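Heads up, this is only part of the complex; the chains shown haven't been moved.
For reference, chains read A and B in written order, and residue numbers begin at 1 within each chain.
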Amino acid sequence: MTNKIYYPLNDNTGSVQLIQSVGDDTGIVNSARVSFGKRIDSIEDKDKKLIKYLLEHEHGTPFEHNSLSFLIKAPLFVVQQHLRHRISSFNQISARYVEIKEEFYIPQNFRKQSTNNRQASIEGNDLENEKANLIYTESLKVAYSKYQELLSLGVAREQARGLLPHCTYSEYYWTCNLRSLLHFIKLRDHANAQWEIQQYAKAMKEIAKEIFPETFKIIDNN
Amino acid sequence: MTNKIYYPLNDNTGSVQLIQSVGDDTGIVNSARVSFGKRIDSIEDKDKKLIKYLLEHEHGTPFEHNSLSFLIKAPLFVVQQHLRHRISSFNQISARYVEIKEEFYIPQNFRKQSTNNRQASIEGNDLENEKANLIYTESLKVAYSKYQELLSLGVAREQARGLLPHCTYSEYYWTCNLRSLLHFIKLRDHANAQWEIQQYAKAMKEIAKEIFPETFKIIDNN
C-alpha cells in the first residue's frame, strides 16, 4: 500500500492520500469464481481473460469485494461534483463546527469560456492571466476578511460560512469499492469533466493501479 | 397533488415545489400485504395499525413503492447537505454551463455561535444584526462583481464560479421515495440540523403530508 501524498492541482494544498485498502486482483477472480469453489493467490493468463470478460460484459459485482479509503483536500466545487457519486461513503470537515482556514484554490492558468457550450472551457493563451489572477485573489481577500469580521462579531460559523467562496478548500474521507472507483474515473478522468476534478481522478487512478495492477493494465490496453 | 410553491426561508427566492408524485397510503399497505394477495382502495383502522407496526419495526421497504419529485431553489450550503442523502436522485443547475444570477441567501436573523460545539448556533438578541447584515452584503457585492469581471475577461464560467459565495442560490430536481424522505425529515427537521435546512425539511413534510396523510398522522402522534 502506498502512503504517498499526491498534489493534483500543483499547489501545495489540494491533496489525495490513500488511508487504507483491502483486496486485490485475485479477489476479483475469486469472487467471480465462487461458482467453482477454488481460490487463487496469484494471477495467471486465464484469470486476466476472466477480468477482461467481466469488464467487457459489465459484470460489476466481482469488483465490489474490496475497499479503498482516501483522505482528500479539494475546493468546494470539486467536493460538490464528487458528492454526486452515491455508491461510496463520505465524511467531510464541517464548516458549522470549525473555523475554516484561509486556503483557496487559485488557478495557475485561467481557461477561456468555450463558445461551444458543451465543452465548458478551452486553454487560452490569449487570456490575460495575470489580470484574472488579480481580480480573483482580490475577491478572495475580501471574502475571507468579511468572514472573519462576522466571526468576531459572534455570528455562528454555520451562517458566516455563507460568504466563503466556492474555491475554498475542504477536507474529507472518501471510501468506495473498485467498481464505484472505476465508474468515477470513467466519468471524471474524461475530457468532458472539469480540468480540476480530472486531476483528482488521475491521482486516484495512480493509487488504485498499485493495488489492482492487472485490472488497470486491461483497462488501459482497451 | 399540490402545486403550491413554498418559500421556506422567508425571502422570495428560496423555494420548494412538488413537480410530480405517484403512490399514496394505500400503496404502503398493499405492498406490505403482497403476502395476502389483497389490494385495498381506502385506509381502515387495521391498515393504520399495520403502518404503525411497519414504522416502529423499521420495515422500510413498503414505503419505497412511490415517488416524489421536487424542484428546489436553495443556497449552495444547503445543497451540499442535501446531496449527502444518497438514496435519491438529483439534477442541479450547472455553473459550468450557465452564468449564475445575483441571487444570494441573506439571513434575516444572524444567530450567535454556541459555545457548546454540538449545538452550532443559538438565537441571539444581543447580536448586532444590522452590523452583521452590512458586512455580509458588502462581501456578496464584491464577490459578484469580481465574478462578472472574470466573465467579461473571457474566463470560463467553471473557473469564475470559484468566487461565488456558499450562500449563492442554486436550483435542482430532487426525487426520492417516502422511505428516503422520512429519513431526510428525521435528520434535517431536527434541532441539531442547521436552521436553514430545517425549513426546507418542514416544507417537504407539509407537501408529503397531503399525499400520505395517514402515515404522517401516525408519525406526528408518536
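Just so it is clear, a residue touches a chain if its C-beta (ideal position, glycine included) is under 8 Å from a C-beta of that chain, and two chains touch if they have at least 3 such contacts.
These numbers come from a predicted model, not from an experiment.
For this homomeric complex the structure file specifies 4 copies in total, of which 2 are displayed in place.
The rule we apply is simple: only the chains that are shown with their structure count from here on.
The angle of the rotation carrying subunit A onto subunit B, fitted on C-alpha atoms and rounded to the nearest 5, is 180°.
Distance from the subunit A centre to the subunit B centre is 26 Å, each centre being the mean of its Cα atoms. Of all the residues in subunit A, the ones that touch subunit B in their complex are 75-77, 79-80, 83-84, 86-87, 90, 95-97, 104-105, 107, 110-114, 117, 120-122, 124, 127-128, 131-132, 135-136, 138-140, 142-143, 146-147, 149-151, 153-159, 161-168, 194.
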